[in-house]
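Worksheet: one structure, shown below.
Complex shown without one protein chain; remaining protein chains in place.
Letters A and B mark the chains in the order given here, with residues in each chain numbered from 1 onward.
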Amino acid sequence: MSSLSYAAPTSVNEAVGILAGAQGLAKIMSGGTDLLVQLRSGRTKPDIIVDTKKIPGIMGIKEVDGGFVIGAATPCSVIGEHAGMNAAYPGVVEASGLIGSTQVQGRCSLAGNLCNASPAADSVPAMIAARATAIVVGPGGQRAVPVEQIVTGPGRTSLAKGEFILEFHLPKPAPRSSDAYLRFIPRTEMDIAVVGAGVSLTLDASGVITDARVALGAVAPTQVLVPEGAKALIGSKLDDAALAKLDAAARAVCNPISDKRGTIDFRIKIAGVLARRAAAIAYKRAGG
Amino acid sequence: MTYLNKADLKVVGTRPIRPDGVDKVTGRAVFGADQALPGMLVGKLLRSPHAHAKIVSIDTSKALALKGVKAVVTSADFPDIASEEAFVGEGPMNFRDLSRNVMARGKVLYHGHAVAAVAATTSEIADAALALIDVKYDVLPFVIDVEEAMKPGAPVLHNDLFTQGATPQPTEPSNVAKRVQFALGDVDAAFKTADVIVEGRYTTEPVHQAYIEPHACVVSVGADGQAIIYSSSQGHFMVRAYCAKLLGMELSDIRAMPSEIGGGFGGKTLVYLEPVAMALSKHSGRPVKMVMTREDVFRATGPTSGGVIEVKLGARKDGTIVAAEAILKFQAGAFPGSPVQPGCMTCFAMYDLKDVRIIGYDVVSNRPKVAAYRAPGAPISTFGTESAMDELARKLGMDPIELRLKNAAKDGTKAAYGPTLQNIGYIPTLEAAKAHPHYSAPLGPNQGRGVASGFWFNIGGESSGSVHVNEDGSVSIVTGSPDIGGSRASMAMMCAEVLGIPVDKVRPVVGDTATIGFTHLTGGSRVTFATGMAVTQAAEKVRDELKVRAAKIWDIPPDAVDWKDGMAVPAGANAGGFEPLSLADIAIKAAKTGGPIISEVSVNAQGAGPGYATHICDIEVDPETGHTTVLRYTAIQDVGRAIHPSYVEGQIQGGAAQGIGWALNEEYIYNAKGELDNPGFLDYRVPVASDMPMIEAVMIEVPNPRHPFGAKGVGEVPIVPPLAAVANAVRSATGMRMADLPISPPKLRAAFDAR
Partner (left out) sequence: MSKIHVTTTINGEPAEFLTEPQMSLLDILRDEMHLTGSKEGCGSGDCGACSVIMDGRVVCSCLVLGVEAEGKDITTIEGIATGEDLHPVQRKFLEHAALQCGFCTPGLIVATKALLDRNPDPTETEARYWLAGNLCRCTGYDKIIRAVMDAAAEMRGA
């Protein structure tokens, strides 16, 4: 007989109450595509699993004032099928669409991808570049946290005991803006990102970049913003000089490890390559 | 008799639906882990956390005391077997090594080596019991790399291992188990006559067979010592033989039942779980089921060797190769037995060479014991020799196919490994490659084209098949060959052809060890050849008996009856004016004409025709990321005679895909602690659907006269050329010779940077 218990609360308050009262290790489950792997391998041995999917609002996408509210546990396949998201945030859509296989897409979520706190999580650089905000709920109520402030290190987040993410907010996109995400993997599918790069750009009527955000994944203990890269792009029409500066800035922020998926040297170089290529895609999408 | 005239064939060469097909597309087929017996326990293994350590003690008392635990076994529960070489699987096997691989005795030799096992009423209790087993280790230095393992002073795995074949015979133990040599002529003198010499050093990493079905078995041993084994393997007679030896039982005390097998590629030609489950079942008195996790599969089964291949070729300006040499160093894993010998024998077998020398070393290190993998040894050694051939063609300014044609083995060529080759179809594969539109199609920027060839012996050996005419005229076939990729279809087709009946009147099954005569395992590309020969002969005996029965019904001499289109007919006008008797007509009257009509034939088939293939591969590289994409792939192979062409194409396509994976992304990655760092499908990167182009399989038919239908083995040779074909294509696209596999993106990008 197992000592593990399972709860599927149907309200935020109930969930917060269960988490507050939990003895031992409580694991929050959205799609479960990371959690079940860790359970099975024995890497995590929780005392309770709290399945959030029955909490109202945590599944589904709403358009609010031109922006988007994405339920934290919404399967990524649902995001991929959302016309509004595809038009406004193609980079977020393509990033979330890269998590796992078709089978995993039907289950995996932005909250799970974020809170699993892997430096290689695909959706996170794109969400950071898009200035996404996480709505965190817990015993202390509700707070809005920029996505880049959630992960603090491999497997670690800034969420306090009893807290979980209810939804993500994406702002109304500015006119002539768009985003893109690219990752590098050895195969064409089914791998963990060796490097990921998300870029969000806004252009003026003449095609000059007026705003930019660049974020990288899998090149440091957490996803990292590349402010110098953004600075290099702003004011340019994405000419070769701007791209070279972006490449250099991207490489400069990298602090990767060598492991079975790539070497330090390779990751640093690829970070520059992908930042450039993602910027070019975002620029074109934004109408440049 | 033989049926070599293709125009006469009605069934062989067509593409019927395979007889086990519906079961496989509806989920009804029973694979290893699908079997269940009442009262079954769950068996699990405790595995070594160290790469190399002495086992000081194992205390199982706490585990045994746990409620729900019914048995715990260690090596003390198995007989300590003396060293004895046997040939039961796909290569030589030492029973003592096999026993110690199944359950470590005295020492653990790799991370993941089994040290103890439990049987419990539930999976959770079994896990808890494993955690209660207290093993004390004395950790030893370890060695992973093959050349490191060969160095003096390297940690020695086996104190009683002295290099065989070395002169003088060493007096100190080492990790070099064996040195082998094959040679023709005087190589050293011949190199002096060469106008051009190329030399290269090539390496490959160990790769796993990566069948999708993990090893699984259910074993039940009765109080009378009679055992039944349900398991997924490439040979249930092999399972029976190994279990009997490892447990000290008689063969007749064990009945081994073949389940459907979810891929093997050589990796299921030995036992891992069955002897352990048998010991647990003996101790507990209950059936025991054991199923590996994917991590177990990667850590403790397979893989094939990684190797170092040093090649030297000397040629005249006109392209004639005057001398060839290769030195191969293969990792065997924890026990001797790498496929270095077949690696040596195959690597130059495509060429007619008068002066050639191949030397091989079989080297142990702290990795899992290697198992056969599709054409064992040949892809590794041929990667070196066919990469070197590409370099030679470049140095000579010759087309690589022309160079191969100039030196190609043909009927009458004396191979370096001994025999004089006959009825081979290598040159036709080269000519077909040269004429194929693929070979002259234009290439774009960053694209390249590579060509490589390969050879595999193919084997025959012992097989049994029986053919039963049922009372209604339908026909049943039993063979002893596990069907790993559609062989039941081929058996039914050959039988139907002989009997002149539609193939859907013939139902083939795989019989267990008690219901059909001894049959060597499914491996060596032998089933269609050897088991097909047994089935064909059994069908012929049945056909002869049907004529005898018809003669009885007509009351004429048997030689006055002919068999035509599934019917007995009078042999001529003088035989009498009888209406033809169908097989069913005769079957219905069998009781009155002499009883059931059946035949079982056992053969030791000889004369398997060697297989040759030539592959053309187009790739595109991304110089900034080092990523390689395979754009187009054509695989041309002499198949003898394609019995079921779709499944022959399937073998060619599947072998090519595995070779592409080997070339580009598959590898065993070890960390500093000597642990395998990628024991899962996430980071052991087999090709996925989106990685692959269509693979055009071109079948050349040079029939093998030693088989009734002309068949040659087809399953293994297609994995031999792709490694070099891919590397030669990368060379063509980039100008860089990637001599170390896999050509993974970090490696290729680093090569670009170093240029």
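In this text, contacts are C-beta pairs under 8 Å (C-beta built on N, C-alpha and C of every residue); 3 or more make two chains touch, one makes a residue touch a chain.
Since the model is a prediction, treat every value here as computed from it, not as a measurement.
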item: Shown chains that the omitted chain touches within the full complex; value: A, B
item: Residue among A:86, A:149 or A:188 touching the omitted chain; value: A:188
item: Which of B:112, B:258 or B:654 contacts the chain that the document leaves out; value: B:654
item: Contact residue for the chain not shown (choose from B:27, B:595 or B:735); value: B:27
item: Chain not shown: contacting residue from B:56, B:76, B:166 or B:212; value: B:212
item: Contact residue for the chain not shown (choose from B:1, B:672 or B:689); value: B:689
item: Given B:319, B:485, B:570 or B:611, the one touching the chain that is not displayed; value: B:485
item: Residue ranges of chain B at the interface with the undisplayed chain; value: 15, 17-18, 20-31, 33-34, 209-214, 260-265, 291, 293-294, 484-486, 644, 646-647, 649-651, 653-658, 680-682, 686-690, 692, 694-695, 697
item: Positions on chain A where the hidden chain makes contact; value: 1-6, 8, 29, 31-33, 36-37, 39-41, 49, 51, 53, 75, 77, 100-104, 106-107, 188-190
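Here is the rule we use: only the chains that are shown with their structure count from here on.
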item: Of chain A, residues touching chain B in the complex; value: 1-2, 41, 184, 186-192, 194, 259-263, 265-266, 269-270, 273
item: Parts of chain B lying in touch with chain A, wherever the complex brings them together; value: 124, 295, 624-627, 629, 664-665, 669, 677-678, 681-683, 685, 687-691, 744-746, 749-750, 753
